[in-house]
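Shown here: the complex without one of its protein chains, the others still in place.
Then we have chain A:
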Amino acid sequence: MEKWYLMTAAVLLGLIVRWTVSLNSYSGAGKPPMFGDYEAQRHWQEITFNLPIKQWYFNSSDNNLQYWGLDYPPLTAYHSFLCAYVAKFINPDWIALHTSRGYESQAHKLFMRATVLIADLLIYIPAVVLYCCCLKEISTKKKIASVLCILLYPGLILIDYGHFQYNSVSLGFALWGVLGVSYDWDLLGSLAFCLAINYKQMELYHSLPFFCFLLGKCFKKGLKGKGLVLLIKLACTVVASFVLCWLPFFTEREQTLQVLRRLFPVDRGLFEDKVANIWCSFSVFLKIRDILPHHIQIMISFCFTFLSLLPACIKLTLHPSPKGFRFTLVSCALSFFLFSFQVHEKSILLVSLPVCLVLSEIPFMSTWFLLVSTFSMLPLLLKDELLMPSVVTVMAFFIACATSFSIFEKTSEEELQLKCFSTSVRKYFTCFTFLPRIIQHLFLTSVITMILLTIMTVTLDPPQKLPDLFSVLVCFVSCLHFLFFLVYFNIIIMWDSKNGRSQKKIN
């Protein structure tokens, strides 16, 4: 492509920001006895390397599940095993059974950070570059700008390279899945997505849109001919990939069940810790976690989740299109985040990835959402002493988006993809012309609120009686934002007539 050097510059900038963020602290640094996610990942390397596969998910004298037991699917375990293999060459003390518990050193930190970077470089970054290069109807400059902005998204950088996790692997696989399925490489796309699910079970948030889109494609091709063939091929691909990943655990029924128990801890409550979803925010007013019995909680959560995502999914099945697929990914993941069971604040990344994919289509709203998603993780980031990198990366992301996409000039109805909706409403209320202005004012209010809350959380001490005041406020404010976005994205999906043919001129 022309201007390949600008694309290279964008990727290299993404790498620089990632590595410099990784120089900061990680979760649980210097905090015995439990430490944090960093120690969890190191512990999994220890377990997978020293114990036979059959014992990985079981409680035993060598493997105490209370101390960071494995609770991700097998692919994470295999990845940990691979990392442990490399660690053995450099310094076996890092993964020695029992004695390496709580091991912390500069060299070890360098190694762990390097594993995240390598996984990112191999899986996530190529997917982002390929996705943006394949975008249709936009200039080369905008493609490069998209790559830069997606790679600068602060949420993923701060969690993977700060807090310490491997979200870029599962999100990367999911993105390969989106790529495959959007460009009619359905089998490869489904395979990639199955790998994503088998790396982190939270990717199930994305599974319904994949299912509906592929089903819709099969229906379109006709269920009596090509459609049925495609359906069978897809089913076989999915089953085969699951079998391959879970092979060592399918030998005994008890193995499979134990892994499932670790992946889906239904014994735990509706939510844990502070998270910006409905249940946590609602419990500010009414403590439903304590009032309602456990199985009722599960049922309510189930009903709300599915009711909120049903319209979009049905529309996607009936009118499958890549654009509808992307937006349905957003709304489904957001529904799950807001209403589902045992949601963690990091799960917002599952919504952020699809929003990054629509960044070039609705830059203003996407940038706004991505800023809020990072803000919603503020308590976690502060706990990990990542204030400086957070502020810097958020500012960098904002400047990149603002200059690349001129977001403040793109707030008209058409550019917000609300034209069809507004036209329909104007049939009943002819004076409904103020939508863009409302949205602009809301944005300003939102940014001011987020900045104020950040400053308050950092500088002030919460009152004695309400020690969690600021965390709860952050979650509550974020939740309100997310509800607004849920409504917005659903409006786009439902009012998107002719699958976006009328929206061509925007880009």
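Going forward, contacts are C-beta pairs under 8 Å (C-beta built on N, C-alpha and C of every residue); 3 or more make two chains touch, one makes a residue touch a chain; residues count from 1.
Basically, contacts and distances are computed from a predicted model.
Chemist: Pick, from "BHLH domain-containing protein", "Molecular chaperone MKKS", "tRNA (adenine(58)-N(1))-methyltransferase" or "ALG8 alpha-1,3-glucosyltransferase", the protein name that UniProt gives for the chain of this complex that is not shown.
Modeler: "ALG8 alpha-1,3-glucosyltransferase"
Chemist: Out of A:Thr20, A:Asn64 or A:Ser207, which residue would touch the omitted chain in the full complex?
Modeler: Looking across A:Thr20, A:Asn64 or A:Ser207, the contact with the absent chain belongs to A:Thr20.
Chemist: With respect to the chain omitted from the figure, which of A:Leu130, A:Ala235, A:Cys303 or A:Met388 is a touching residue?
Modeler: Checking the options A:Leu130, A:Ala235, A:Cys303 or A:Met388, the one contacting the hidden chain is A:Met388.
Chemist: If you put the missing chain back, which residues of chain A would it touch?
Modeler: Interface residues of chain A facing the absent chain: 3-6, 8-9, 12-13, 15-17, 19-21, 23-24, 106-107, 110, 117, 141, 388-389, 392-393, 395-396, 399-400, 402-404, 406-409, 411, 440, 444.
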